[in-house]
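The structure's right below; bear with me while I get my questions together.
Now for chain A:
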Amino acid sequence: MAKSAKKTIQSCGGMVQYLAETNNPTWKKYHNDRTCNEAYQEIKKNLKQIHETVISGAMSDSIHTALTSYKEQLESISLEDDSETRTRRVQELFTSDPVVFLNDHGPDHIEKVIERANAIVSRFKNDPLSEFEVFLLLSAIQIHDIGNVLGRAGHEKKLGEIFDSNCCSIIPDVPERRVIKNIAMAHGGKSILGKDTISLLSTSEHIFNSLVRTRLLAAILRFADELADDSSRANRAAINLGILSTDSRIYHDYSRALHTVNLVEDLMNNDLKVSLVYELETEALKDTYQVGGCDKFLLDEIYDRTLKMEVERRYCMKFMHPYISIGRIDVSINIYGKTSERIQTISYTLEDVSYPETPMAGQIKAGWKIDVPSGEELLKTMIKRGVINDDK
Partner candidate 1 sequence: MMINENSNPFRITTPEDLTADETVSLFVDVFTDFSQIVDPGHVILKGPRGVGKSMMFRYLQADCQCLKTGKSISDLPFIAIYIPLKNTNFSLAELRRLENKHASTVLNEHLMVSHILIRVLDNLISSNGFDNNAQYDEIKAFYRDFEDILGLMQQESTADNSNDYLRLMLKQVKKVYNETISYIKRCSFSSEIPPYTGKLYDYIDYLVPLLESLSNTVSNQKATFYLLLDDAHFLSETQTRILNSWVATRTSRRISLKISTQYNYKTYYTTNGATIDTPHDYVEIDIATVYTEGQKTSKATYYRRISDIVRKRMDIYGISTPLEDFFPCDEKQEQKIKEIEKWYIQQFDEGKGHGSNRTDDARRYARPDFIKGLSGKSKSSSTYSYSGFDQLVNISSGVVRYFLQQAHTMYAKAQALSENGTVEYIDPSIQSAVVREEANRFLFNELEALEQAGHDEAYPKEDIKRLSNLIQGLGGLFRKVLLSDRSERRVFSIAISDTPTEDVLRILDIGLQLGYFHRSTIGRKESGSIGRTRLYVLNRRLAPIWNLDPNGFAGYLFIKNQVLKDAIQQPFRTIRETAVENNDCIQLSLFDMASPVAIEGADENEAN
Partner candidate 2 sequence: MKRTNIRYLNSSLTDDYDVFVCSSSFENRCLVAPQKLYKKHFDKVIIFHNKQGSEKNHQNAEELHRIFGKKAHLLALDYSNPIEIADTMLSEIKRQPSRKKAKILADITTFTHEMLMIFLKIVAVKKNQVTVTCIYTNAEDYCPSCNVAQKWLSRGCEEVHSILGYSGLLFPSQKNRLVIIVGYEHNRAADVISALEPSFLTLVYGTPDNATTDKNKDANKLYLELVKEMSFDFPSIECVEIPCDNPDMTADVLCKLYNTHVDENIIVIPMNNKLSTIGVAKSIMSMDHIQACYAPAVIYNESDYSTPGSSCYIYEL
């Protein structure tokens, strides 16, 4: 745990500044003559180029995968005797757009995650993060998505290879690098425990005489990443140009709709809450997306994503307790007309119910007994009100 220090993360204005101002020379002997701050800055610099290629890397990987698949299928098609079947199968090949167009996973996203993590750690009730823990967390944030360079599939595990090759001269100690990797990899994906990736980590570890609360750091990263999915992540240019693949479009439109994410005091409950504000235009209510073979409205996607965030909140709070208490998620979905007047607001709160009767998964209406209209229902209402033209 941190020694009682005059500087705090909050007073310094964030973790990066805290590292810069603390700058304890003790750590030089473990980082090849670099303080934690110097080591972090160098890690950031080394990974910058990789961050900038994450999106294109994932795209390249998806193109490569698609081309390989096309080649195999064409070989199979060429063996077909019937020419009509051959033609039909060739047409079917190109019905879907296999190109993965990730939303922002680059340097801007990293900064956003750091910003969200700052919001969490600066509100700790007790036992703030030590300098070394801050260094480990920031380093983990830097690397948590770089595995995408080698393709989305299994990217959490691939990040280890890139981290080792780029940063072993800065952090020569393998166990220390392992801790950073484990924190980073726990932010998503699956482990042998399924989605419960954080429980696989030890509660704490000692690295160079310093206690590191590994699960806590992993939970902070994971939840900060969840909170960083706002409009800054959407690729507006690609959206406007309409070049996004159908599979990718929903992610970008979702990000674009999420206007603000804040962690605010909840005075009524003496804890904190996440405040999400979405902004949608009425025209967007008409759009549907192909998800899992079905048509899905953006509104329903928003519901699902807020549910997911609530699940993540509950999950991460298991490990962030007792340092911080984030009790609920307040959601406001503001629907605007063409002249920017607000037509309707849908709002609800997601929190632990006093007696858990239903499982966590499922649609918001069925599973959570919160009375909100589905995407289709709202569209019908809007058409009926004449706010939207029925052009289907």
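How were these picked? Simply put, all candidates are chains of the complex that A comes from, given by their letters.
The definition used in the following text is that a residue touches a chain if its C-beta (ideal position, glycine included) is under 8 Å from a C-beta of that chain, and two chains touch if they have at least 3 such contacts; residues count from 1.
Computed from a prediction, not measured in an experiment: that's the story for all the values here.
Checked against 1 or 2, the single candidate touching chain A in this complex is 1. Residues of chain A that touch candidate 1 in their complex: 29-30, 168, 172-176, 178, 192, 199-203, 205-209, 215.
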